[in-house]
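Take a look at the structure set out below.
Note that one protein chain of the assembly has been removed; the remaining protein chains are unaltered in position.
We call the chains A, B and C, going by the order they appear; numbering starts again at 1 in every chain.
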Amino acid sequence: MAKAKKESSSAAVADPACAPEWTDLLRQMTLIRRFEEATEREFRKGKIGGYLHVYIGQEAVASGVISALNEDDIVFCGYRDHAQALALGSDPGKIMAELFGKGSGLSKGKGGSMHLFDAEHGLYGGYGIVGGHLTLAAGAAYALRYQGTDRIVVCYFGDGAMNIGSFHEAMNMAGLWGHQGMCPVIFIIENNGYAMGTSIERHSALTDLSARVRAYAIPTEKVDGQDIFAVRGVADRVVRQVRETGKPYCIEAVTYRFSGHGAADLLQPYRAKEEVEKHRQRDPIAILRNRLSEVCGLADEDVKAMDDWATAEAAKAVKFAEESPLAEPHELFEDVVAEHGPIPVRESEHE
Amino acid sequence: MAKAKKESSSAAVADPACAPEWTDLLRQMTLIRRFEEATEREFRKGKIGGYLHVYIGQEAVASGVISALNEDDIVFCGYRDHAQALALGSDPGKIMAELFGKGSGLSKGKGGSMHLFDAEHGLYGGYGIVGGHLTLAAGAAYALRYQGTDRIVVCYFGDGAMNIGSFHEAMNMAGLWGHQGMCPVIFIIENNGYAMGTSIERHSALTDLSARVRAYAIPTEKVDGQDIFAVRGVADRVVRQVRETGKPYCIEAVTYRFSGHGAADLLQPYRAKEEVEKHRQRDPIAILRNRLSEVCGLADEDVKAMDDWATAEAAKAVKFAEESPLAEPHELFEDVVAEHGPIPVRESEHE
Amino acid sequence: MSEKSYRDAIRDAMMEEMDRDTNVLIMGEDIGVYEGTFRITAGMLKKYGPKRVIDTPIAEAGMAGTAVGMAMLGLRPIVEMMTMNFAIVAADQILNHAAKVRYFSGGQVDVPMVIRGPQGAGVQLSAQHSQSFESFYAHFPGIHVVAPGTPSDAKGMLKTAIRGKDPVIFLESAALYGMKGEVPDDPDFTVPFGKSRVAREGSDVTIVSYSRMMQLSLAVAEKLSKDEGIECEVIDLRTLRPLDMEPVYASVAKTHRAVVVQEQWKPFGAAAEIAASITEACFDDLDAPVYRVTGEDVPMPYARNLELLATPHEEHIVRGVKKVMYAE
Partner (left out) sequence: MSEKSYRDAIRDAMMEEMDRDTNVLIMGEDIGVYEGTFRITAGMLKKYGPKRVIDTPIAEAGMAGTAVGMAMLGLRPIVEMMTMNFAIVAADQILNHAAKVRYFSGGQVDVPMVIRGPQGAGVQLSAQHSQSFESFYAHFPGIHVVAPGTPSDAKGMLKTAIRGKDPVIFLESAALYGMKGEVPDDPDFTVPFGKSRVAREGSDVTIVSYSRMMQLSLAVAEKLSKDEGIECEVIDLRTLRPLDMEPVYASVAKTHRAVVVQEQWKPFGAAAEIAASITEACFDDLDAPVYRVTGEDVPMPYARNLELLATPHEEHIVRGVKKVMYAE
């Protein structure tokens, strides 16, 4: 589903739990979950290559913030980017086709899982160098203000990304530009406790991550990333504020990834099974579903229907990807630059 | 003069103002001043090439901290490094010869003003990429602890250097290693209010610089960098603590550069003459000298004698540099690597 | 036509484009209030204001990365690196982001941005501040790399860069900033990328170069013509990526001899690609192996006398010409 309209958020205010959009969000998060499970299966089958990083367990962080945006706002993220694409309304089939390296993929199969990109729906990538995209997000925010729009940027990154230089340079520049009302960007720390196998205590001298952001005069707050009501609540307020002021804001979403860092992270020697189990008790989808059942009388059959739909959507996406043709060979040489593109080695030869 | 011994600092405690070492420090700061003035003259004469950044106005920041060190402690700094070399006891003649690009220079004329290096006296450079040396200092501190010594590292850098990524990565790693007692480094922010022509308000989102360092769980405090009693007071305490704990510490020395950013910075469009004048009223040398005259009865003729000595030392340094032979041509190819050095272009030819 | 310095030509190109298109802006360290350490941007802050002439913190990665984001959203940022040496700090943002986002997005965005600044040795700035980066960047697809050697090309190529759709590494020669030359006044005068130029015609030896070394080669060519009647054809590559070798091949077909001149270290330098390409294309035409004139393979020393020994001068080019003529 596409990003919600402004009204919806006010609706949410009017009726916190039972507005139709919460059901939509449950549907969206369920789709993300089923989609990610499908990617893991297809990876094991060898249909998906390279690295694969899924969002399972963190769904509320994607859906809770993105649903608070306008159609024309834009999003940057790291390589853990499937959920954001789905939340922004990208076609599941095209996403899966991208993961399959097919010509029908979002980026014609040239980017893959780490580089999902769908400008039409506001997704400006999908980047693989940890922290490398934060500066891009700050620059994009400047551009949107410079052009006189009220569009804003949301930039997702992990706890581990906070230790690299480009995070620091991006934050300080965003802070400075924010003083001029020229940097409407919301930085979302996807604090899932680990940078690959390194826990926060072991990678960050100061473990209170949002406190670190104060060094840039950027207001920041923590939110329970497993509770979409909490995430969306903060997001509605922050989105409004950032849109009004043109100043950056940082939200630390405390969450947890239920799967390994990537599909290759099977042993997970850095965390105990029990720890994972404990966190699975706070499944963001279950939290939303239970609330809707208890408070709004969402029926089990509706939940079941929703889940069947999501499973079918994921299956449809896989089928579409499966049946799509491979990337066109000539694509190899396209999109390198707009002009003066590459000369194929063979043609560069002299007889 | 060389770094003071431990005793001296305790002496300072015993008799804050009138211990002989304060007179030594006045002498040292006067030497730095006269030396720097001489480098500016020689630069205008064309005897010194490249970039030249002098320490005039900031002398207490170099002398106040370095005098609190042990003989075997080490110092890293940026390109504004003449004062630290002199405070560490490097030979003024060899420093000037380095600036003249002579073979008798500290680095055989290969480094020049931005890269003063005198390992024997604990100076580990002199670096020209802003902020680039902070990571080196953190690593050096780790090494000293790893080797089981109680030696510590002092790392100088400017306010502007705090905005570059390597500052951030160095601070976080120092903070982390400090938790293990493995990073005895004192970071000295030479806060002279400007990064070249850019004032702090214009380069740092958060203008309270030491507050920024809290983001790394590194204790920090501000000190009046024009008052050597204040600087030395903090330094004595911090040096002792860092040596004991192996944990990093940051001192923000609030100071001002009386000269331009570099010898080429003549117009100084970024600051008003009045502002410079105002700060000149707080000349670190005058502050120390007056205190010694008032409290300890330092006589004018002693001050004069000291100044004459400093002027003569600077002149001697210039004379030594003048009369030293040029760098040896064969030096061009030496010190590139220890083995497999470069093949001169001419020898690389095939007949 | 009017006479302009290389420095003014660069400033004119930027200001004319900023007048023409409000999407063009410039950011860098001390380019505004300070007016630029090389005064390239003098007067620009006053004229365009702080939203379009942005003084940045010392954060090259931040500058380059934010420029990528701006460019993806439709602006045309120019990033001034105080010197290109500092851009190494931004290598990831340039090589892994600017150069690749068009490709991995399947062509969903243009990335019209210019990273420009001076490079090269010669004024005792020692090891960290005296480097040249043409081969460093030109190996990577996804960007254009240019190195103009005249005021006219500086202006025309910078305009092409600003008006383009891709990241451009615009390498200026600090040593040429003061150099004067005729520059067309037409505000739409541009010089296309990927077009080498015959800077001087000659029949005996082809000298291939760019930027300051091209100027040095021209001086040598005049000298050799006057003193020894040796006529060198000097080719100014102007663009390193994409390389336009056709004029070089045509010249070598005529002269049968080639010398390539590059300021910096020989191993894996730009001259290697040029020499290798010439040999691939003109093997049967060549009467002698292509000769590479380069700097010595050492970090740049500070001492003036050593620095002079480390960089190529007229006599080195003369020597190269004699060598390919078997006259030495």
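Things worth noting here:
Heads up, the rule we're going with is that a contact is a pair of C-beta atoms (placed from the backbone, for glycine too) under 8 Å apart; a residue touches a chain by one contact, two chains touch by 3 or more.
This is a predicted model, so every value here is computed, not measured.
In the full assembly, the chain not pictured is in contact with A, B, C, by the touch criterion defined above. Among A:G57, A:P92, A:G111 or A:P248, only A:G111 touches the chain that is left out of the view. For the chain left out of this panel, the touching residue among C:V123, C:V198 or C:A288 is C:A288.
Only one residue from A:N163, A:N192 or A:T220 touches the chain missing from this view: A:N163.
Here the missing chain is touched by one residue of C:I26, C:M179 or C:A275, and it is C:A275.
Considering the full assembly, B:A138 is the residue among B:I56, B:V75, B:A138 or B:A235 that touches the omitted chain.
The set of subunit A residues touching the chain not shown comprises 49-51, 98, 101-103, 108-112, 114-115, 127-131, 160-161, 163-166, 195-198, 202-204, 264, 269-270, 326-327, 329, 331-333, 336, 342-345, 348-350.
One chain is missing from the display, and on subunit B it is touched by residues 74, 76, 105-112, 115, 117-119, 124-127, 129, 132-144, 146-147, 165-166, 169-170, 172-173, 176, 180, 182, 331, 334-340, 342, 349-350.
For subunit C, the residues touching the absent chain in the complete assembly are 85, 88-89, 91-92, 95-96, 99-100, 103-104, 126-128, 135-136, 138-142, 240-241, 243, 264-265, 267-273, 275-277, 279-280, 283, 286, 288-292, 297-299, 301-302.
Definition applied: only the chains that are shown with their structure count from here on.
For this pair, subunit A with subunit B, the centres built from the Cα atoms lie 46 Å apart. Subunit B and subunit C have CA centres that are 36 Å apart. Within subunit B, the positions touching two or more other chains are listed as 163-166, 202-204.
Multi-chain contact residues, meaning those touching two or more other chains, occur in subunit C at positions 56-57, 59, 61-62.
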